[in-house]
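Every protein chain except one is present and positioned as in the full complex.
Moving on to chain A:
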Amino acid sequence: MSASARVSRALALALCLLVPAIAGAGTPPLRVVSINLCTDQLAMALAAPGQLVSVSYLSADPRMSMMADRAAAYPLNHAGAEEVYLMRPDLVLGGIYTNRGSVEILQRLGVPVLLLPPVDRLEDVAAQMRTVGAALGRTAEAEAQVAAFEAALAALRVDLPPVTAAQYHPNGYTTGTGTLADEIMRHTGYANIAARAGVAGGGVLALERLVMEDPQVIVTARPWPGASRSEELLVHPALAALRARAAQVPLADAGWSCGTPAMLAAVAGMAAARRAMEGR
């Protein structure tokens, strides 16, 4: 690694981003492979035609991905070191928690890798779009999309008095303070029950406690095919009784997974549900 790259790496680390060797490269990468659902979304939105070579298999799954149609046009990868290396990428995009083993091998083989942390604040979405835009040499495109995204997000803001709401997922999993979901809920006129109950980040909220908090809105994901005990919780009679008197916002997991413009669908769903409550 060159001295200038080392300096840039130190700078990138200071920004909580790992950007090795790219800053000094000058010319935009020609063969970009993305191995993470969220970087897939940013790359598909920002890359020039032909610049993006492959996205992760998760992006082609409509249950998890908001951009499954577009992802189907790309060869898919499973974030394995061997398959990604054989695609001869000159830039790999991933999340900081994506297949660490594969990423380390790719780095050792000299493949430039850009790792992005998960976004847990609304204001970080634009920053990450700019980071990926810069890495792809598509700064102008990124600026244009950031402007459109921020305008759309601002238009979806709901300034009504907050109603209590909780996200409730299989196994009683919910999202509390310091999460993107919590920020989206606040942006669209809700007070997050889980945050009030002291859940920080993602965590489990016992069904008993959810029942006692008695939220006005319950956000749950649609069940997956096959059966699981984890999802049985979502049809528990106590939760059913709670739902009977609460408003429901059934939303696919896909819209909530990533801090990218693709999440606007989730934001719009929450905002529409909040406004509809006011109309009743």
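Quick note on the criterion: a contact is a pair of C-beta atoms (placed from the backbone, for glycine too) under 8 Å apart; a residue touches a chain by one contact, two chains touch by 3 or more; residues count from 1.
Everything that follows uses one rule, which is that contacts and distances are computed from a predicted model.
One chain of the complex is hidden; its UniProt record names it "Iron ABC transporter permease", one of "C-type cytochrome biogenesis protein CcsB", "NADH-quinone oxidoreductase subunit J", "Iron ABC transporter permease" or "GvpL/GvpF family gas vesicle protein".
When you scan A:Met66, A:Leu180, A:Leu242 or A:Met270 for touch with the missing chain, the hit is A:Leu242. When the full complex is taken into account, the listed residue touching the unshown chain is A:Leu207, out of A:Ile105, A:Leu207, A:Ala247 or A:Ala265. Screening A:Leu156, A:Leu233, A:Ala247 or A:Ala268 for touch with the missing chain picks out A:Leu233. For chain A, the list of residues touching the undisplayed chain reads 170-172, 203-204, 206-209, 211-212, 214, 224-233, 236-238, 241-242.
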